[in-house]
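Removed from the display is one protein chain of the complex; every other protein chain stays in position.
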Amino acid sequence: MSTAAVLLETRELGARRGNVELFSGLSFAVTEGELLTVRGPNGSGKTTLLRMLCGLGEPSAGSILWRGEAVAAFDTALRQGVIYFGHATAVKDELTAIENLEFGLALAGLPADNAVVEEALRQVGLYARRQVPARRLSQGQRRRLGLARLLLAHQPLWLLDEPGAALDRQGLALLAQTVAEHLLRGGAALVSTHQDLGIPAARARELLFQ
Amino acid sequence: MTEREFFGPGEAISWALRRDLRLALRSRGELGVALLFFLIVVSLFPLSVNPDPKLLRTIAPGIAWVSALLATLLALGRLFNNDYADGTLEQMLLSPLPLPGIVGGKVLAHWISTGLPLVLVSPLVAVQFGLGGGELGVLMVSLLLGTPILSMLGAIGAALTLGLRAAPVLLALLVLPLYVPVLIFGAGAVEAHASGLGAGGHLSLLAAGTLLAGLATPWATCTALRIAYE
Amino acid sequence: MNTDFFALGGHGLYVWGSYLVTALVMVVEIVLLRHRRRQAVEILQQEAELAEEITKSNESTS
Partner (left out) sequence: MNFYHYAAPATFYPLAGKLWPWFAAIAALLGLIGLYIGFVVAPTDAQQGEVYRVIFIHVPAAWMSMFIYLVMAGYCALGLAFKTRLSAMMASALAPTGAMFTFVALWTGALWGKPTWGTWWAWDARMTSELILLFLYLGFIALQSAIEDPRRADRAGAVLALVGVVNIPIIYFSVKWWNTLHQGASVSLTAAPKMAETMLWGMLIMALAAWAYAIAMSLLRVRAIIIERERQTEWLVEALEAER
C-alpha cells in the first residue's frame, strides 16, 4: 500500500435527517493523491456526507479527523484545507463573470491577481463574456465559473457535489482534467456523482450508498 | 499543496464591504425602495394626526425614529437572504477568512446603503415638521450614531430567521423589542435639546451603544448563522 | 363570610378581577399542557402502529 499521508478520516460517522437515519458506522480515509467517488441513489445522504466533511453540519454520531486531529463543524483547519463545491453556484447575478471569480477566490483565501484570473476564464471558455453580468450567463456557464475557481484552488482536499451537473462534454473534459491535475499535485478529491466523470487517477476508490 | 495559515479580520471586512457595496450599487432600485418607504411613513403622520405646527414639532423626532426603525427592518431581509439562496453564504461560513469579519463588513455595507441614506434625507423631515436648525443637527447626529445599532441588532434577527417561512413577520417580532433603547435615546436626544437640557448625555449613550454592539453583535450573528446550517 | 368581604371597600371588582383572571390563565395553561402531552403520545402510538404494519406487510410479501 502507499505511504501517502492521510488528509481526512472518518470514524463510525452517522447522520440523521429528522428521525430518519441516513447512514451510520461510516469509516474511511482519504489520502493525498486519492480520488474517492461517492455513489448512491437520491436521498441516500451523499450531499449530507459531503457537507458534514467540509464542516457544514454536525454528524449525529462518530467523528471526523483532519490530518489526524478531530475537528468540529466550522473548524479553522478544515476551512483552510478544504474547498466545497456544492449544488448552489454562489454566483451573483449583479456581478460580472470576472468580478464573481475574483470575489470567489478571495473568499476562498486564494490570491486573485488579474492575469491569473483572466487566464482561468480563458481556459473555461468564458473570456469573451468576462464583462457580462452573470444574470446573462446560462446554468452551464455558471458552473464553468465555478470550475475556473477550482482551476486556481490549491486547498489539498476538494469536496465536489455533482460537479458535472449542467456541464457539456467539453466542460466535463475540463473538469476531469482539472481534478486529475489536482490529484497529481498530491491533492485529494471526494466526488459525489451520478455520471461517469472519467477522471484519470492513480488511486481511485468508490463509496457506495444504499 | 500548502494552505495559507492566517487571515486577518481586516481582510474579511474589506472583502465583504467591497463586495456588498458593489452589489448595492448594482441594485440601486431596491435601496431606493427602503428610502422611499421611510419618506412615505414619515409623511403619513401629519395626515393621521393634526397639522398643528407646535404638535408636529414635538412629535417629529419620534416619527423620524420610528420610521427609521421600520425602514431598517424592511431592508434587513436583503442582508443574508440573497447570499443564503445562491449558496454564497455557505461559502462564507467555509471560508478561511474569519466569519465575524465577513459579517461585520456585510453589516457595515448594509448600514452604508440603508442607514446612512436615512441620515442624509432627514433634513426633509425637518422641513416637513418645521424643526429648527439645532434640532435638525441633533436629529442627524442621533440617527448617525443610532442606526448602526439597528443594523447590527437586526443582523442577529435576520440570521436567526434565515430561510424560515415566517421570516419577515418573525424578524419584526424578534427585533423590534430590542430596538426600544435606541428609539428612546435617539428620539430623546432631540427632545432634550429642544427643552434646553442638552443632548450630550443621550448622544454619548448612543455612541457607547454603537461601540458595544459593534464589539458584541458580530459574534452573536456568526453563532446564529452557523446554527442555521448545522 | 359576608358581603363586605367580597366588596373589599368598593374595589372588589379590581381585586377579584385580578385573582380570577390569574386562576383562569393557570387553568388554561394546565389544559394546554395536558393537550400537548396527549397529542405527543398519540403521534407516538400512530408511528408505532405504522411501523408494525410495515413490518407485517414486509413479512407477507417476502
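Each chain carries a letter (A, B and C) given by its place in the written order, and its residues are counted from 1.
As a working rule, a contact is a pair of C-beta atoms (placed from the backbone, for glycine too) under 8 Å apart; a residue touches a chain by one contact, two chains touch by 3 or more.
Computed from a predicted model, the values in this text were never measured in an experiment.
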item	value
Option touching the unshown chain, where B:Gly29, B:Gly133 or B:Pro177 are the choices	B:Pro177
Residues from chain C at the interface with the omitted partner, ascending	5, 8-12, 14-15, 17-19, 21-22, 25-26, 29-30, 32-33, 36-37, 40-41, 43-44, 47-48
In chain B, positions touching the absent partner	153, 156, 160-161, 164-166, 170, 173-174, 176-178, 180-181, 184-185, 188, 216, 220, 223-224, 227-228, 230
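One rule holds in what follows: only the chains that are shown with their structure count from here on.
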item	value
Chain closest to the assembly centre - both centres taken as Cα means	B
Relative to chain C, chain with the most remote C-alpha centre	A
Inter-centroid spacing, chain C versus chain A (mean Cα positions, whole Å)	51
Cα-centroid distance, chain A relative to chain B, in whole angstrom	36
Residues of chain A that touch chain B when the two form their complex	32, 54-58, 73-74, 76, 79-82, 84, 86-92, 94-95, 99, 103-104, 106-109, 133, 154-156, 185-187
Of all residues in chain B, those that touch chain A in their complex	1-5, 7, 15, 19, 22-23, 26-27, 82, 85-88, 90-97, 99, 226, 229-230
